[in-house]
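Missing here: one protein chain of the complex. Every other protein chain is in place.
In this document, chain identifiers A, B and C correspond to the written order of the chains, with residue numbering beginning at 1 in each.
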Amino acid sequence: MSDFWIHLLVYLVILFGFVIVSVLIFIWLERRLIGRFQLRPGPNRAGPFGLLQPIADAIKVLIKEDIIPSEADKGVFWLAPLVAFVPVMLMFAAIPFADGVMLVDLNIGILYILAVSSVTVIGIFMAGWSSNNKYSLLGAMRTIAQEVSYEIPLVLSILGVVMLTGSLSMNEIVKAQDVPFILLQPLGFFVYLSAAMAEVNRTPFDLLEAESEIIAGFHTEYSGMKFGLFYLMEYAEVLAVSAIATTLFLGGWQGPLLHPVFWFIAKVLLVFMFIIWVRATLPRLRIDQVMAFGWKFLLPLSLANLVITAFEILIAPDINTAVLIGINIAVMFGLVLLFSRFYKLGGGRVSIK
Amino acid sequence: MTAVLDYPQLKAALSKELPGIKIQADGSFLLVSPEDMHKVCERLTSLPSIQMDYLTNLTAADYPEYIEIIFHLNSITHNTSATVKTRLTDKKNPKMASVVDIWRGAELQEREIYDLFGVFFENHIGLKRIFLWEGFEGYPLRKDFVNGH
Amino acid sequence: MSVLSNTGGGILKGMRLTFKHLFRPWITVQYPEEKLAMSKRIRGNQVIWVKETCIACLACARACPVKAINMEVSRGEDRKLKVDHMSIDFGLCIFCGLCVESCPTKNAIYMGCGYETTTYRCTNVEKAEGQSFSECRCRELILTGDELGPSETRVLSGYDRPDAAEKLPLQTLLINKKGYFER
């Protein structure tokens, strides 16, 4: 067997293990943290500090009866969780855990990740459509609208980073970050995080499974292992988004003294905890407001970010980094304030004849 | 304090507006015949000096000879209240005109009376049983309804 | 009105508040291990009947709004009323306490402090011919005679019985929880 195959196999196993284990830890962490935000201890029965709770949940989900609605489109219903789950796993292939420690160092890493991640939405729509349930369909329709629109600001916000490094390879981007790009690209980071939270359907953009409105959205009819896959998919997506944010904006595996993998995981956890914090605080937006936020607020902001970055690179390539950081942060606050004053939400009551 | 209207005075005012209606002023309520009820209610809301714009409570009670429909009215403008009643003597097939077009608040309460007393309200916007299912036999709040317990 | 009002300022304020809550003690109770002292007047899921002091006046049976108390009395040879049969159906009881209030002796019937009466399933259902499921009675919930008396698990509650209330511990209150009000 050649080195290539050994490399591939070992990394696949490690990656798969890493994703599964960290998803379980994420689930535990989210429930504990949300609990603490809400003045309760969170799950604390299974194992010390409730650490075994996700495993207990996983076992429960595995041995549950698998129900398929009689009117469902069975083939699509079966395929949907897989179509949703596999792309998320594929995303991890191009994420560097340390210098060069990744499955493949693609020279178009970012492009690959973005391309693969947008396939997930097809799985979700398949689930919503095939369930033959009106709530599922509503959830699926919302997903399509939301995820397709948020791809654009997401990609545009990443372009700033690409312009700064001049490379699409994830490893190169990390290496280029002497100063984490969150300081050089604060606006880009803001847009990226907002858009990414909408991409992975976290509060306040969790419209597709809005519990108080459409019960569970696209996976209303799912149970057993198929539901488990969706659940896994959601958290793996959050993990991927946190990992990408870490790689692109927070300096990736770079850090003093300790092992790069430690730094990488610590930064991922930091981003994830922020996402949980937002989830614990904010209510949900309405579908038209989500769309307005994406198209009228994030899209112009990300375009402005692109233009400003281009100017900085072209006109003042030798400027002092500290000054640049100051300018960038000032520009971000100025633009966010300016835009939020001027954009109109629209929507509202529709007159019915 | 919400002042209760003086019923003889109210009767006089209404008889002047609507000559020929059967109306009776008791000590604590105004008794109107079912046929005139809708007209009286209309006047009660529209007359500027009375202006009973708020239907507080609309209910019924089953007595041996008749079913009584009781309106508890309020005027938010004048902070006054009045009780108007009507008696439906035909217990087999009681009916009267609906007042939903005057007070929207009567919609659900009339449905409730229809459901539990079997009083039919004409021109109601969607008169059907509200709590019990269609096909339930009998009207539970009538005294002749015998339940299991 | 700050610069940030309507542009994210409110969201930041809320996030600050939730962050503060992260460091406050939690308010929930870890139930089976940690139990609160209940109210002294607790109307738990028990009604306790003291056979010795009962004068068989049937006041409690009459006061019951749901007819859960079934008491049969007869006159003994000494012309005194005695209780032949006493049973309370806890499937019917709504724990309103009216029987306790109605008792003229004030020491024959009490509410109980217990509230842990759950079991996994009812094994003994009494069902007559032609009865619907809601009409049949679970025999385990019908307590008769001595089963209704006080015991270690059936502690007298102080509901309308000040003398019994004195023996009970003070109620734990969330208000008195430490580390919470020092904001």
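Here, contacts are C-beta pairs under 8 Å (C-beta built on N, C-alpha and C of every residue); 3 or more make two chains touch, one makes a residue touch a chain.
Note that in this section contacts and distances are computed from a predicted model.
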Determine which name in "Putative ABC transporter permease", "Sarcosine oxidase subunit gamma", "Multisubunit sodium/proton antiporter MrpG subunit" or "NADH-quinone oxidoreductase subunit D" the UniProt entry assigns to the undisplayed chain of the complex.
-> "NADH-quinone oxidoreductase subunit D"
Please identify which of the visible chains the hidden chain touches across the whole complex.
-> A, B, C
For chain C, residues touching the missing partner are 5-11, 13-14, 16-18, 21, 27, 38-43, 63-65, 94-98, 101, 111, 157, 159-160, 162, 165, 170-171, 173-176, 181, 183
Residues belonging to chain B that touch the chain removed from view = 1-2, 53-57, 59, 61-62, 70, 72, 76, 79, 81, 83, 103-109, 116, 129-133, 140-141, 145, 147, 149
In the full complex, which bits of chain A touch the chain not displayed? Write them out.
-> 34, 37-40, 134-135, 138, 142, 203-204, 206-207, 210-215, 279-289, 345, 348-352
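The working rule: only the chains that are shown with their structure count from here on.
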Longest centre-to-centre distance from chain C, chain (CA-based) = A
From the C-alpha centre of chain A to that of chain C, how far is it in Å?
-> 49
Just give me the whole-number Å value for how far the CA centre of chain B lies from that of chain C.
-> 43
In the complex of these two chains, what residues of chain C are touching chain A?
-> 3-4, 6-8, 11, 14-15, 17-19, 21-22, 24, 26-28, 30
Which part of chain A faces chain C closely enough to touch in the complex?
-> 33, 35-41, 44, 277-278, 280-282, 336-337, 340-341
